[in-house]
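The complex is shown incomplete by one protein chain, all other protein chains being positioned as in the whole.
Naming follows writing order (A, B, C, D, E, F and G), and every chain is counted from residue 1.
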């Protein structure tokens, strides 16, 4: 990457007359992509928003993960390692003794967990007990961004009274995350009840024609309820991140 | 098919000594599939149950349809021609002036429509307005079998209060048919509320990831609610038939 | 959930003049979903019908399963834990010593198994030997609801004489469950022979183009035989439940 | 639906001693779903938020559409008829002369279009020219909810400089809608640049392995960029609605 | 292509001493693919077996079809144009006045139809009336190869007695072609009854989960009956050709 | 099953006047499916043709397999257990000491292996080395039926000269089995060269877009070469059986 | 886009001391994406390589197409409008009278067609006659880039001698494009014969299990022949472009 210093030097040389304007123009043109502080802007953005940076652990070696974490800690206040295992945590903890392991959510958090930046809350709802790990991944992610999070688990539509018994939670949330496998019908019902954005997360829970979550994914994409958008199957992190982002708009 | 008369004649010949028992045994063995009154049993069954016989019109020429109808009228009290068009009806009416055309249901009924055989009712529910043709196919089929049918249309889960406003219909039905396209979530909710069998019918209503009804089909197959079984996409006839059959058990 | 007591107290206060009618109206309006005995109704329904409640074990920890079972035993006479393993059974037996393990069906039954409530029987048929676990799941479920169940295994259509040799079983059943993997053709043949509802269960038995049961599922959804409805791949519990429900209509 | 008057009368009778508290309890229990002003709450919600109600026209007859529109106009300030045709507009205009037809967006708007409720803007971006109708559906929907909307069309990633030339639009938006067919790569790039929520809309534009939008849908679901959620293929309305909802949080 | 004459000339020159053996070797080596009478062998094969050559008409212009037919008539006794239309037939008849149009089978036959070369027969069976065009394509193809063909239509497994009534046809056939759409169960039943090879042809007849014939295709591939092989959806020609080939082995 | 003796007795009673013809008619009618020697016919067929009976081992317990084998040995000269494992063989050998284990083909053969019944040969060809187990399953099956079998392995189309070097094998075979994974192109090339029936077997060899054999399966179903039919993925047994059946026609 | 003039002015101001180096740094940093001549580079690239720019016509209105063409003609020597229709050509010709319409290829070429820049040729091969339009799209595209193109049509593997008869064409090509529908086996055979890169183009030609080209696509992706890469179904333009690009490397 083009060093900021080089541009500064170039400008100095223009100022000093050591380089003509035309030559400076050409020098800049020769570097069409070697952008001016471009990547730095990216770091600025991370620092300003306080959004955590994520490392997706699956498919990476433990050595690769710890190396990436170390590189990121230089520029980010908070780093999330998702789909982490015990083995990964052991390795990360060696280089980041303060790292926190939220095992059910399969997340490791390195660095500072911010204080809640708002009183508005994100509500994470699951249809079943088996959907909880994905829901926790979403909830902990949103918390790591500085969001208050409420949890409401095991309230699927096949026993819809459980959902209605918690109407006050539903109606007081600012953003909702609905996590469901099998028929994936939960977000449709919730989206029809509330007037806040609902992020739907299909899970791979189920068997047979659930096809590892495709059934729930299609249900959610085809929802008749307005105000629902969908993330990838089992993508708790993604749901927590966008829900947290929405909840922090304007803060 | 082996004529009953031939068997009778054979038995007469055994009785008369014109044929030995051994020869009669052999004659019977030679006809392993030319069953004794087998097909007749089939007709008997039709006459006894009063279930209508169905002709699926798609992919058949008008001439084929009228020929099949004529053949069936000899042995069945009621015949249903499904997926019928105006053109088919015109042709059928020429040979069966009493044929009745239920256009919205795309059904032609030839022959007698039986009086209700029970007070128990089949309830046909749709999620949306666009699902009505499939629902009507189901309702008219069940009626043609002698079932009282109640209709409850446009009560999808995205506005679930409409469903609950009709709770008395839900709880008083003996068998329910839930027709839904798009997210197909309706049967899950209904199956969680009632303790009667629910026949779920996915429709091809929707676009994009509804994939011509696959989305709704998968939702219904993956339902968490017990007491739900599914028929083919848009198969109103099949749903009406099995629901009608269930409702008439014991009558 | 809004306690019944709270409503009673509210009504008492109306009666006593401690609350005006208008205030009581508002109080009720404020709780649009905190329904009056709504969930209790649900429990009433369970007690009245005697239908068992089910816990689907896959994806739940042993601790979660035993906790759910304990919570359910308070309100249900019979509980079924489906897709159970030896490990689950060991844990459940500790808290419910009377729990019964039907290993082949992968079902644990906790609580009372009701006496048959009818003489009408559910007939469970399999195409092959490998389909038996799913069939047993269906059979035991229906039995746990109080249904007489007959089994007829390994009578697939590739050797159709085996099916015909058991014609008397076929024709005397009130509801039929047809379990088949591979080509899944069994329900079509059965549906063409009997005039009773047939619940078709595709199994994941097969290889190659059976695609884990999709082949059989599609066959069954596309059946030309009226009177057939389908449940999810390997969903023995679902088939047993709806068949049992149908068989008990009117009892 | 249970009339509010009936509940009021019941309470009056409790007050007057004409009904015992116990009888009133029972009367309320008998109506587990006949909720108290439940649907009314729903209307209240619509009126309070000012969110438009939508009628999806595909699969409905013109008569059905005009009837639904008339019914909704009683309770909603703004109604959107989506996937409308010239024929539908002609019919709607007869009963609602002030109806507005946004042909490119295939939307009819009946009733009041609210003034912008915020200065924050929704940015609608398309990858190609052919994606514009879907993008317009999203943009007009958000506008009909009271959102300022900016459009940025034909800036797909295969010529990524066009996207970068509009960096100021990207960075000043509060919520972004990224509409793309074919490879569907646009939301990934945008999601990596901005720190605001991105609603991704796959379109059915493409051929061959685009499979009517499945290719773009999968790309978007699999995005590595956090902060992206997806709606159904070609679902401009859904994207516009949730984006508009997010943009109005806190207003 | 290397002309036979060229090789002959080369050999003559070797014989005459005009070319050395080494030079002839090199000349031959230079033409690794310009095979010696290779294509001619192909023609010889066609002439010897009398198998017809086929032109698949879909996607070709009428001019292309007539040009191909003219080229083929030079080397083949019989040519089949499959998936032909009235328009194609009109054009072909102009250049081949003796061309025969089997409209139901969508086949045009140009040239000689051979006398039956055997007494063994091919039996073509369909499940439904709508499958007849594909079955006729198969039957006429086999006839055009010199096979006696028997037809048995509309004997699907949902009314299996119709199949059994024709047991003598089933058991006397040498090769069987089973044509079925929807559930595609027919070949499984037939394959379980006979001990002769069965060629299964899925058709695109059906709707919903038949997915244009995929349902029937999977059923047939997954058949439990040994002795069944499958051709492409609606591929009557392919089934007729291989069945005819099998029936003529040894003739 | 109705015992032959019962029918004989019935006929005797008719003969003796102990039963009237009418009563005998009724008795026969009561047994519409309890066919006369029907299943026996099936056994006769097995004995006459000498075709082996197959037991598919996957999904069956060792006890089930040995029990089935024992039952079958009563009526069949040769039994094949397919997809057998070492464990299965150990168990089978205990009850059938003469059982033969063809490990590479994953087949156990119990009973007599017939002498070749013809000089015509079945040629089994594979595209790659990894396809050999499936090919051996086909080859051994055909041999167990009394067919001479020739093997030609690892001659895929990506090195097509290897195929052409074995032209004499290709042209002298009576029936051909072409086994291929990955692109599955082998049967197309073979089908274009020979004038004998080709049974194509897709294998699950490959990765990525081979989708466990779907890629090869589709290639084979879409072949342009006439004279090719397809069996299920990895179905060596099915290919060997139908090829063996074809090769023995007329013997 | 940031005008070059603005940067020049900024540099002038630095030179003149009207702006400090620090302020200039900040000004540049504020424009992280407003790149310096970035898009201009893009145009330079187009002019230098002479590669044509493409307009994909499907889904665009005629007005949109002509507008895009006009805009592009300012910066590109050659423009290709792909998937063009007669109507599009009429409109384009009005504004570009010299536009050339290659109807079979569905391409319009606007601007200069370059002289061949090399003697190396691109060989375009089709399996069948119906694949020719896609092949022509590829061929004309490569020609419009300045490549010599040879065509070899209708040489599919089911009659593989036709391919071998043209061995000299195969072996003298520098890059090959293999176009095939149905079984898509052609590129595998070609890739095994030549030692030059082969671009494979699946076409949507076929029926049934060809699934609109998926069958051929999978075959090509799964090819065992090294040296083969694949483009989208029916994407003649893409194949011609990359093949042309490869052929011009080093020119």
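Just so it is clear, a residue touches a chain if its C-beta (ideal position, glycine included) is under 8 Å from a C-beta of that chain, and two chains touch if they have at least 3 such contacts.
Everything quoted here is computed from the prediction, not taken from an experiment.
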item: Visible chains in contact with the missing one; value: A, D, E, F, G
item: Option touching the unshown chain, where D:66, D:210 or D:235 are the choices; value: D:210
item: Full-complex contact with the absent chain, from A:19, A:130 or A:235; value: A:235
item: Absent chain, residues of chain D that touch it; value: 127-128, 156-160, 182-185, 188-189, 191-193, 206, 208-211, 214-216, 218-226
item: Interface with the unshown chain - residue positions in chain G; value: 45, 49, 51, 54, 174-175, 195-197, 199, 217, 221-222, 226-233, 237-239, 241-242, 245-246, 249-250
item: Interface residues of chain F (partner: the chain not displayed); value: 129-130, 159, 161-162, 164-165, 167-168, 170, 205, 207-210
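Note that only the chains that are shown with their structure count from here on.
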item: Interface residue overlap between copies chain B and chain F, same or different (over half shared); value: same
item: Separation of mean Cα positions, chain F and chain A [Å, integer]; value: 54
item: Distance from chain B to chain A - Cα centre to Cα centre, in angstrom; value: 50
item: Centre-of-Cα separation between chain F and chain E, whole angstrom; value: 24
item: Shared-contact residues (touching 2 or more other chains) in chain F; value: 31-33, 35, 38, 41, 214, 217, 221-222, 226, 232-233
